[in-house]
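Supplied in structure tokens, the structure appears directly below.
A single protein chain has been omitted from the complex, and every remaining protein chain is retained in its original position.
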Amino acid sequence: MMISAEQIQEGNKRLVDHHKEEYKLISDLLTHKGINPDRTIEHLSDFQIAIPSWALGSGGTRFGRFSIGGEPRNLQEKIEDVGLLHALNRSSGAISLHIPWDIPKDPEAIKQKAESLDIRFDAVNSNTFQDQKIQKHSYKNGSLSHTHSDVRKQAVEHNIEVIKYGEMLGSKALTIWLADGSNFPGQQNFRKAFRRTLDSMKKIYDELPSDWKMLIEYKPFEPNFYSTVIPDWGTSHLLASKLGDRAKSLVDLGHHLPNTNIEQIVATLIMENKLGGFHFNDSKYADDDLTTGAIKPYQLFLIFCELVEDLVSDDPDHTFSNIDWMIDASHNVKDPLEDLLQSVEAIKTAFAKSLLVDREKLEQAREDNDVVLAQEILQDAYQTDVRPLLRESRIQNGAAADPIGLYRKLNIRKSLIAERGVDTIATGL
Amino acid sequence: MMISAEQIQEGNKRLVDHHKEEYKLISDLLTHKGINPDRTIEHLSDFQIAIPSWALGSGGTRFGRFSIGGEPRNLQEKIEDVGLLHALNRSSGAISLHIPWDIPKDPEAIKQKAESLDIRFDAVNSNTFQDQKIQKHSYKNGSLSHTHSDVRKQAVEHNIEVIKYGEMLGSKALTIWLADGSNFPGQQNFRKAFRRTLDSMKKIYDELPSDWKMLIEYKPFEPNFYSTVIPDWGTSHLLASKLGDRAKSLVDLGHHLPNTNIEQIVATLIMENKLGGFHFNDSKYADDDLTTGAIKPYQLFLIFCELVEDLVSDDPDHTFSNIDWMIDASHNVKDPLEDLLQSVEAIKTAFAKSLLVDREKLEQAREDNDVVLAQEILQDAYQTDVRPLLRESRIQNGAAADPIGLYRKLNIRKSLIAERGVDTIATGL
Amino acid sequence: MMISAEQIQEGNKRLVDHHKEEYKLISDLLTHKGINPDRTIEHLSDFQIAIPSWALGSGGTRFGRFSIGGEPRNLQEKIEDVGLLHALNRSSGAISLHIPWDIPKDPEAIKQKAESLDIRFDAVNSNTFQDQKIQKHSYKNGSLSHTHSDVRKQAVEHNIEVIKYGEMLGSKALTIWLADGSNFPGQQNFRKAFRRTLDSMKKIYDELPSDWKMLIEYKPFEPNFYSTVIPDWGTSHLLASKLGDRAKSLVDLGHHLPNTNIEQIVATLIMENKLGGFHFNDSKYADDDLTTGAIKPYQLFLIFCELVEDLVSDDPDHTFSNIDWMIDASHNVKDPLEDLLQSVEAIKTAFAKSLLVDREKLEQAREDNDVVLAQEILQDAYQTDVRPLLRESRIQNGAAADPIGLYRKLNIRKSLIAERGVDTIATGL
Partner (left out) sequence: MMISAEQIQEGNKRLVDHHKEEYKLISDLLTHKGINPDRTIEHLSDFQIAIPSWALGSGGTRFGRFSIGGEPRNLQEKIEDVGLLHALNRSSGAISLHIPWDIPKDPEAIKQKAESLDIRFDAVNSNTFQDQKIQKHSYKNGSLSHTHSDVRKQAVEHNIEVIKYGEMLGSKALTIWLADGSNFPGQQNFRKAFRRTLDSMKKIYDELPSDWKMLIEYKPFEPNFYSTVIPDWGTSHLLASKLGDRAKSLVDLGHHLPNTNIEQIVATLIMENKLGGFHFNDSKYADDDLTTGAIKPYQLFLIFCELVEDLVSDDPDHTFSNIDWMIDASHNVKDPLEDLLQSVEAIKTAFAKSLLVDREKLEQAREDNDVVLAQEILQDAYQTDVRPLLRESRIQNGAAADPIGLYRKLNIRKSLIAERGVDTIATGL
């Protein structure tokens, strides 16, 4: 299933005239403010957000899973789904794979399929939080941090295998997320568990190609947990520092305790040159894996203000261009593809707004401790309706003016169900 | 599989002498403080905590489930497992069933089985948070609160059916826990959802036998949620008030926002005569369903202080004796039976300690605003080692002096695996 | 100190032309969507938010207080400050007084002063959380809930006295916020404390004029607390229900546990006809009393979506028009007047956006469980830049097109310091 350039053009027709008017207005406004609209569009067009292979089907909870139908049955179809998204928004030109869910049986064919859709392979993810049928040792009591060396060895080897798969496809990063930890006080020796984890990671790091990054996730808790081995950015940073320059922290927006100031963590990691990647999503209570921007859009904007500060700085060694941008969400009640279109739109909205912040005036207000003015400057950017900018960027790049509208008009889900069936279950969460 | 009285006696032999010494000491101490040890033992012996049928096998998360082996394969075997617990501690003389997981095909045989093990049937639980294969309408978008009347009707009928099963077995309460709610802002009209829920509950309440209670759980969030239809005690209480005298709130310890003062909620519900039941468990972050008392034993003690205030009051209409005491936990890394033994022990420990509070002195200290003294009085009870009291109560009732010790010595799990197999999966969470 | 109509006109001159263009655009957009722009402007113009008398000076913490200078030295000057705000935005036509900080020595003169500035008196607030020098009994251990009847009596009489002052000035509501509670487990008998509070409130309610409301605040904690007497909406609602129709709950946005879904509480209270008032502010961690909309503007929008649902409903008995809208903030690092201008702007922004929600389509999407569409509808309103609407409403009402800009241009703070001195300290927090 593909969407053709003609379908896009046809869909855009009725929207273009009104859009041109709207775009002219904001374009004038930006120019008036001394912001180059073309440069802004360029930034937006360049910005690509990887789609997680595991979020193309319906997600589930411990209670159940309600399938949407037409879910991709294999890696080929997952890439096709990302192709659909990318055709619609030209901002989803990458996919992030999860091994063993996405082992490419014919890597060459997979690569070609992806290339044909203009999709590259972002970070590959290992999985040591589930037992696979063929697996010798269970991860029930941990993986890289396990008390038994043979389990750790198995987990290390799995990660090295994941790197191999990634190399076949052109990935440049390995993401490690551990569900290692403990469920009860006393269960785990914290210090020994950390040291075993570090030791295991060193073995993986040693096998990391020189142009790769190792992205280390942190997360304070999972349901039913008392502690995790890498609970916070501090621990992730500690591990990354001990491992070397290519080890970086990955910030998943949902992996924080209540009320955490995430934008400050982002700033600190940028400052230390240790921010390697993002998992975008949103949440109200815990790691809810909801559509990005659905709950706290202003927080997302504040995070992008930190990122843009780096992007526009004179520093030749920008962190921004070396960050892996990925979504990590779970789609329990929405069509996964619609949900991903909403997430990408929200991320780019936050990015666009943060590009409009008058940074010079802001730094002056900060220097002067003019708190009211600093807030006014941020709010001025945030209150601006940037949808015409995003639309312009899409139209310029041959994408849909209204991605969800077109997705529905073309009845994509219905076609997918016709093609794949109603009872399909994508591998993933 | 059963544990015989002889096995218990045999196991206790080597422990009894040392116990007698320890018991004499605390017994003297209590008498010295003006507390009747026999009366305390009596309270402890009377206190029975229902075991949830759904927690006798290994629990799981959205990632996976690691079976322990020897899990009960049907209702008969679930009752046998509770029989094992009750034989070991004589405090687990009740089981709480979940329909449709536990539909009794031959109710008479089930009742006899339970009676033979001295086990009664506590509240029955309906399930409208999962779809069953034979079910006509899906609960993906809600059940009692659903926008479509035919789904609500199906859910109401299911609840009425659950009452029927409960009646067959001698239950006297229906517990309703809803996973109804919304995942995103805007998705649900809060007011309409509440009214539809109330309307559905009225239909169920109308079918409630006159000597039954309807227990209404509240919970602020599930993973992936933005709102639930009954998020807090206030909403549960509002529903219960509108329904009638037999509708009560059920407090699940894990169903609260961070930092909630649960003991105060318990006090308020007792005061309003609206506390109907408890789901015991413990948690550090969210609804972790961990072993009761494993994380916040002092909070559990404070909750029991509120309950004991009611128990020992002159009020002829005690709430205490009308409360359904149940565990609701999930056992992901422990043997479920050992976990349940630990939970029961922790609950009774908190109960025993709260029975030792010098209430007269406490009320005087409160009256005098002597904050230091009030704390000293609570701490004096809490610091007391009450294990000899619990042990004495067990021994007097023919239970094991050391339940977990005996469980391990008798190799119960090994026998269960031999009997039932290693790959069994109990229905439940 | 006053701002004249001429100063406003003069200040608006250079902004009006550009504004007209912007307004035309959004006005066309609204018309296109079937929304009447004039009706929207009318709603905005009608909406008045009371300024708290206690927030016109710099706030403090337990560590210190950094004065801004020129703070109002008495009630007269506080009303003048609100007059300045109202002149600038025509949305602050009310003041909320705090007794004993604001006892009107010459009520008639005060009333005239307020009338001359087009300001009315919103809810009056009692204060039993601080000891006054002339006071017989201390509130150290509580006020309306105190264990001693003479302290309770004093607190009741104070509240009745506050009503009397309110009547002199034309207030129609009494707001009760209690700092009663306990700092340590055991300190307070929860049930007795609730009953004493209810009993005290009944005595106050009995003295409430028939056209008055009693607004009952709730708050889960203060620094150094273990419990409060009215911790949540449920307790506030319980009290209000027992007191009678004129007793209502007041929602202070900062008075909730982490992650609380406040918009749902608002919906529930509206449904029960028990929502009496708002204290607007914003917060990241606890009751931070920050500028409204500075941290969670989307949450504010969602709250207003609930309020607007009531406003536009056919129900003849709207809650909306009977709600007292008040700011409750503390200004530690900003000029209080600038801060209040920002808060009012943020509140009206949220209100304006929620007026743009296509409610008919939203209800249909909800009915259809079309979660994606429901979110799109909310986001469409939220992403709209409504600043031209607010500006138009201000200009139509003779207020400043750019209130903070004009405030700074006119050097108001400098004039206030010249008039009142640099070391003034306004009574308040």
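As written, the chains take the letters A, B and C, and residue 1 is the first residue of each chain.
Everything that follows uses one rule, which is that contacts are C-beta pairs under 8 Å (C-beta built on N, C-alpha and C of every residue); 3 or more make two chains touch, one makes a residue touch a chain.
On a predicted model such as this, the values are computed, not experimentally measured, just so you know.
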item: Absent-chain contact - pick from C:Ser4, C:Ser210 or C:Asn224; value: C:Asn224
item: Among A:Asn89, A:Asn183 or A:Thr384, residue touching the chain not depicted; value: A:Asn183
item: Residue in contact with the excluded chain [from A:Leu75, A:Ala114, A:Leu243 or A:Leu302]; value: A:Leu302
item: Sole residue of B:Met271, B:Ile295 or B:Ala401 that reaches the chain not shown, by the stated touch rule; value: B:Ile295
item: Residue numbers in chain C that touch the chain omitted from display; value: 59-64, 66, 129-131, 138, 140-141, 179, 183-185, 187, 220-226, 258, 284-291, 294-295, 330, 332-334, 429
item: Touching residues (missing chain, whole complex) on chain B; value: 25, 258-259, 261, 284-285, 291, 294-298, 333-335, 338-339, 342, 349, 369, 371-372, 375-376, 382-387, 404
item: Chain A residues that touch the omitted chain in the full complex; value: 140-141, 147, 182-192, 194-195, 220-221, 226-227, 231-235, 237-238, 257-261, 263-264, 267-268, 270-272, 298, 302, 305-306, 309, 362-363, 365-369, 371, 374-375, 377-378
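We adopt the following convention: only the chains that are shown with their structure count from here on.
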item: Those chains which touch chain B and also touch chain A; value: C
item: Homomeric contact chain B-chain C: same or different residue positions, threshold half; value: same
item: Centroid distance [mean C-alpha coordinates] between chain C and chain A, Å; value: 39
item: Euclidean distance of C-alpha centroids - chain B vs chain C, Å; value: 43
item: Residues within chain B bordering two or more other chains; value: 140-141, 183-185, 187, 220-221, 226, 258
